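With one protein chain held back, the other chains of the complex are shown just where they sit.
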Amino acid sequence: MERQNAGRIRLGMVGGGRDAFIGGVHRMAARLDDQFELVAGCFSATAEKSQASGADLGLDPDRVYDDFADMAQREARLKQGIEAVAIVTPNHMHYPAAREFLKRGIHVICDKPLTAALPEAKRMLQAAQRSEALFILTHNYSGYPMVRQAREMVAAGELGQLRVVQVEYPQDWLTEALETTGAKQAEWRTDPARSGAGGSIGDIGTHAYHLAGFVSGLQLEALCADLQSFVPGRRVDDNAHVLLRYVGGARGMLWSSQVAPGNENALRLRVYGDKGGLSWAQEEPNTLWHSPFGEPPRRLTRGNAGAGAAAARVTRIPAGHPEGYLEGFATLYTEAAAAIRAHAAGAPVPPEVIYPTVEDGLAGVAFVEACVRSSDRGGVWVKPAA
Amino acid sequence: MERQNAGRIRLGMVGGGRDAFIGGVHRMAARLDDQFELVAGCFSATAEKSQASGADLGLDPDRVYDDFADMAQREARLKQGIEAVAIVTPNHMHYPAAREFLKRGIHVICDKPLTAALPEAKRMLQAAQRSEALFILTHNYSGYPMVRQAREMVAAGELGQLRVVQVEYPQDWLTEALETTGAKQAEWRTDPARSGAGGSIGDIGTHAYHLAGFVSGLQLEALCADLQSFVPGRRVDDNAHVLLRYVGGARGMLWSSQVAPGNENALRLRVYGDKGGLSWAQEEPNTLWHSPFGEPPRRLTRGNAGAGAAAARVTRIPAGHPEGYLEGFATLYTEAAAAIRAHAAGAPVPPEVIYPTVEDGLAGVAFVEACVRSSDRGGVWVKPAA
Amino acid sequence: MERQNAGRIRLGMVGGGRDAFIGGVHRMAARLDDQFELVAGCFSATAEKSQASGADLGLDPDRVYDDFADMAQREARLKQGIEAVAIVTPNHMHYPAAREFLKRGIHVICDKPLTAALPEAKRMLQAAQRSEALFILTHNYSGYPMVRQAREMVAAGELGQLRVVQVEYPQDWLTEALETTGAKQAEWRTDPARSGAGGSIGDIGTHAYHLAGFVSGLQLEALCADLQSFVPGRRVDDNAHVLLRYVGGARGMLWSSQVAPGNENALRLRVYGDKGGLSWAQEEPNTLWHSPFGEPPRRLTRGNAGAGAAAARVTRIPAGHPEGYLEGFATLYTEAAAAIRAHAAGAPVPPEVIYPTVEDGLAGVAFVEACVRSSDRGGVWVKPAA
Partner (left out) sequence: MERQNAGRIRLGMVGGGRDAFIGGVHRMAARLDDQFELVAGCFSATAEKSQASGADLGLDPDRVYDDFADMAQREARLKQGIEAVAIVTPNHMHYPAAREFLKRGIHVICDKPLTAALPEAKRMLQAAQRSEALFILTHNYSGYPMVRQAREMVAAGELGQLRVVQVEYPQDWLTEALETTGAKQAEWRTDPARSGAGGSIGDIGTHAYHLAGFVSGLQLEALCADLQSFVPGRRVDDNAHVLLRYVGGARGMLWSSQVAPGNENALRLRVYGDKGGLSWAQEEPNTLWHSPFGEPPRRLTRGNAGAGAAAARVTRIPAGHPEGYLEGFATLYTEAAAAIRAHAAGAPVPPEVIYPTVEDGLAGVAFVEACVRSSDRGGVWVKPAA
């Protein structure tokens, strides 16, 4: 998957300064396949902090900004200005930042969830639709080869008609009131103003929801949610139980939690149809279990017999040499690069190039909004906003 | 756990003839610790079939019956008549059979669920309360040593205050319409007249529900259920999704399914509190995962360091030599024997002797009834009948 | 696998008194399928201890002995005397005890290893060959259904020509000098006079060696062993490393250890041929991994698709309801019963009835002797005595 001779795409970044987490992940992901070169950034709204972060990264100080609108404006004018920007701020800043770049035709690679609230998500969709630029949402778990394999198998009918989807994403890092101890990540992720009305359901439930749809191809019809904030004083949910009804009759369950001791990032998806079942777990991402009904379960692995074209396309190294989180994340960057290169050539994005879109992002925010709405009403069935 | 010198308890059986499944399990379980001797049975309502089954088992033909009321009557009059009876018929026969023995003071060991319908379950409770005899319900998973260990740890506060209970019991054997092929087990288990209004939720969901309560000690307050019959023509649910609200604020999810390819008897329980989590799976029953919050997860095993008194009491062989389903089932028989011997001595059942009761059985049937009621109304929150 | 009407076989026991371990296992195993009834025993050479043990078990005091030769003599004369005897003493007593019963035509079910030393093992072979009675050696792991499955698959050529056998049996219970603390099991198992010259290699290495041969069908040609006694003062090996050369060119490695912390009874066998591989672990005995070369690995489970006739024959309960150590052990008793019944009818033992023989036992003792000999000479290649 290494770059083949076409030159690196010039990348900027908004957010991701010294005390951030996801910014560094995006940078490693962007570097791995050598498709991008980070050349500009607005790492903080405080000039000194932004410059310090830019200096850490070896950037030209002239291209380190403390205002993203200013960055968008000036980069758009540069002959060798950025072609794409990674938005890695807290959720509530995604839209204000992205809009500045979109309206100047700079491609946006945006962290999830799309926005903190539904109205902004709709505006993001409009902004993206009005723009010539591409919009890539980093639901990074969709970059894992064996997730691609699962999607391909479902689409090929190997499970038959789908009946049941079980998806869960438990963590334990918010079991105690970490947000009161000065931990930045915990602070903003439990602050409705920055994170949105969903806590666990917004932060990780959206990943689970996206993964389920990405693999199954199913569309949500209605849901019934029971959200809890178990930790005293917490302003957003830290545990979410959701029943799902999909168009066509399949049923599902989704569980997200940040108060389940012993769970790190235990995202797990199981899909069952009338011909077979699949099971995949993020913490062992190189394996996909396939159980054709009436036959012994098979352990499919990345890079080996049983892994098809969709997985092979995004596989870097041989079977048994585990690829991990960064590689899956990098795949989205490499997909973004392929899309951007096609776009630059005036060609459509090739069908095998797959990444989560702004529409997926809107669906995710609508999902969170529906969960909160259902739960606020006592756990009734609701439909997500169209 | 072998018998120590007190003589075997004389046991009868109702049901469990040649083409049954659970009858043989009960017999093996009753034999393992040598506490019981099967001496009489009504294995079928057809005389020849009952006699043939009795002959297979080496019983005296005079004590093989084709009518359970007759059996109860005659055994009650014998000097060396049965002291206890195992009821292993389809669900709808549990009450009619048990009542005959209870009213004659013969202890009843009854398979689950207690009855096919709620009114009968209430009558069973009354019959048991009116009787001097003991009533043991074989929710056999409560006999596994590491389930006892989990219960003991929760009770000792090792998880702190409980917050979340995730329990599931998926199978795959009814993925297709097996009940139309002449398979006896599938026939009666999908027949509402014999099995009850619950399909998967009655057959295995009750096990999951009981296990969750047995370990957590939590009481159900309300539930919201979405039941499906995915297989065309099936008259009972084959997949059940249930949200749980426990008294005191804990929340739970329960999933039972008989249409999830790749799952055999994948009963799994996870319980989380503010100090730690536990995870146990029936297919690897000798292991219990304990994750104290902020410490590495520990793999506790039957018979080894970390397993306490409650597990040790029901452990037969050393760590690493797996005990399985029959041993767990046998433990309930051995608990029953301990209770019966205490009863015979006019003593109370010792507190360490633990088995599911008729009250547990009523709660299980009320749970099933509530699930069906909730789902029939479109998936609303309901309270189980008291 | 329950008894079908033929009456129980009368069983005696030598050894297995109150402070023993394996005696209780034999009794549970003998009971499970209801083929045997324990009616006599010599549980100790001390009369009071033997009587106390017999009383625990509800035996007629007249049939509880303190001298096995006396027991053999008297039982042989009884009209309803024992038909078979289980020998569950320390190793050095196997031969003296077994010989008394063999010469009186009483079938012997003997714990492993066959004897403490090679000369006795040869005498045991002769005694068994001279006797009309059957001899069954309880290498109990050969009773697990998925071990039978593995054996059947190898025999059917599913692995092609065998190349490599990896077998290991690590434990940790002798990591410290437990034998100096009064622990009976540790005492005799580390005492060369009672256990034999092999420590771990005799106690558990023989199980591993037997299992490898049972499944692979390969014959040992030569071995090279490096035995160690890591615990100061220990008189027998507590760790054994052995290289194996099989007739026909396959190669193997065998590791036994009683000083490997974290291992309970981690017997594991892997067999590789030019068409595929198999892997089985005693602590998860219901699963067998099959990896046909160039295809995804398959998880075969007891009672489910992929398990063939040999496994089905010794399976009691459905897939996903784990059978464990006692069930596998019980299978050897049930095989013994089938053989004894055939013998009583003057018929040959049916070919599907499989149990380890006195010849297997001799091979095991010869293996231990060869390991000790090889190691004593500095780790040279030696051939086991024919």
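Per-chain numbering from 1; labels A, B and C assigned in written order.
The rule we apply is simple: contacts are C-beta pairs under 8 Å (C-beta built on N, C-alpha and C of every residue); 3 or more make two chains touch, one makes a residue touch a chain.
Note that the structure is predicted; figures quoted are calculated from it, not measured.
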- [ ] Tell me which residue among C:Thr115, C:Thr206, C:Asn263 or C:Thr315 touches the hidden chain in the full complex.
- [x] C:Asn263
Task: Contact residue for the chain not shown (choose from A:Gly143, A:Gly213, A:Gly252 or A:Pro285) - done: A:Pro285
Open item on the list: Considering the complete complex, identify which of A:Asp56, A:Glu132 or A:Glu352 is in touch with the unshown chain.
Closed with: A:Asp56
Task: Residue of C:Tyr272, C:Phe329 or C:Phe367 touching the missing chain in the full complex - done: C:Tyr272
Task: Interface with the undisplayed chain - residues on subunit A - done: 2-5, 7-8, 21, 24-25, 27-28, 31-34, 55-58, 171, 263-266, 282-286, 301, 303-304, 316-327
Task: Where the missing chain touches subunit C, by residue - done: 163-164, 166, 168, 172, 175-176, 224, 226, 228, 230, 239, 241, 243, 245, 249, 251-253, 255, 257, 259-263, 270, 272-277, 279, 289, 291-293, 297, 378-381
Task: Touch list for subunit B against the chain that is not drawn - done: 290, 294-301, 304-306
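Just so it is clear, only the chains that are shown with their structure count from here on.
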Open item on the list: Suppose chain centres are the mean of their C-alpha atoms. Which chain sits farthest from subunit A?
Closed with: C
TODO: Could you tell me the distance, in whole angstrom, between the mean C-alpha positions of subunit B and subunit C?
DONE: 34
Task: subunit A-subunit C separation of Cα centroids, rounded to whole Å - done: 55
TODO: Could you give the separation in Å between the centres of subunit A and subunit B, each centre being the mean of its C-alpha atoms?
DONE: 43
Open item on the list: Using the touch definition from the top, which residues of subunit B touch two or more other chains?
Closed with: 263
